[in-house]
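This is the structure I have questions about; it appears just below.
Omission of a single protein chain aside, the complex is shown with its protein chains in their original locations.
== chain A ==
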Amino acid sequence: MKNVILILGMLVVGVSGFSQNKNAKATIEVDGVCGMCKERIEKASIQAKGVKSATWDVQTHQLNLIYNEGKTDLTKIQQSIADSGHDTQDIKAKDEVYEQIDPCCRYRDQQVIDDHKQDGE
């Protein structure tokens, strides 16, 4: 009996050694200025295959992610966010996509950033 448990135990350890983390956690920086950006960033993240949870903070610009490593990786997720118009720490959004986001979300514009600061955000 003991042996069986041992073998089973080894099997489980062996299997889990190869499997990828289904609930991998990561925090990346994504640029943005307001609540609308938050909605867009989180939506773009969650719509990327394999992402389970995404929360972005307006103040810190941090995006907390939980994702399935077997289905996606940080590059793919960042690409999806950049495609929605937001710069991430590794991938910059294409200018033509950036141009399409709402004027109040133009996070690259110092004037827009200052406007949001005055709102107390």
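What we mean here is this: a contact is a pair of C-beta atoms (placed from the backbone, for glycine too) under 8 Å apart; a residue touches a chain by one contact, two chains touch by 3 or more; residues count from 1.
Following the convention adopted for this analysis, contacts and distances are computed from a predicted model.
Novice: I want to check something: the complex is missing a chain, and I'd like its UniProt protein name from "Non-oxidative hydroxyarylic acid decarboxylases subunit C", "Cytochrome c oxidase subunit 1", "Fluoride-specific ion channel FluC" or "TonB-dependent receptor".
Specialist: Missing chain, per its UniProt entry: "TonB-dependent receptor".
Novice: Touching the left-out chain: which of A:Q20, A:T60 or A:Q100?
Specialist: Only one of A:Q20, A:T60 or A:Q100 touches the chain omitted from view, namely A:T60.
Novice: Just to verify: which one of A:I28, A:I81 or A:I101 makes contact with the chain not shown?
Specialist: Touches the omitted chain: A:I28.
Novice: Considering the entire assembly, which residues of chain A contact the chain that has been omitted?
Specialist: On the chain A side, contact with the omitted chain comes from 23, 25-29, 39, 42-43, 46, 51-54, 60, 62, 66, 89, 117-120.
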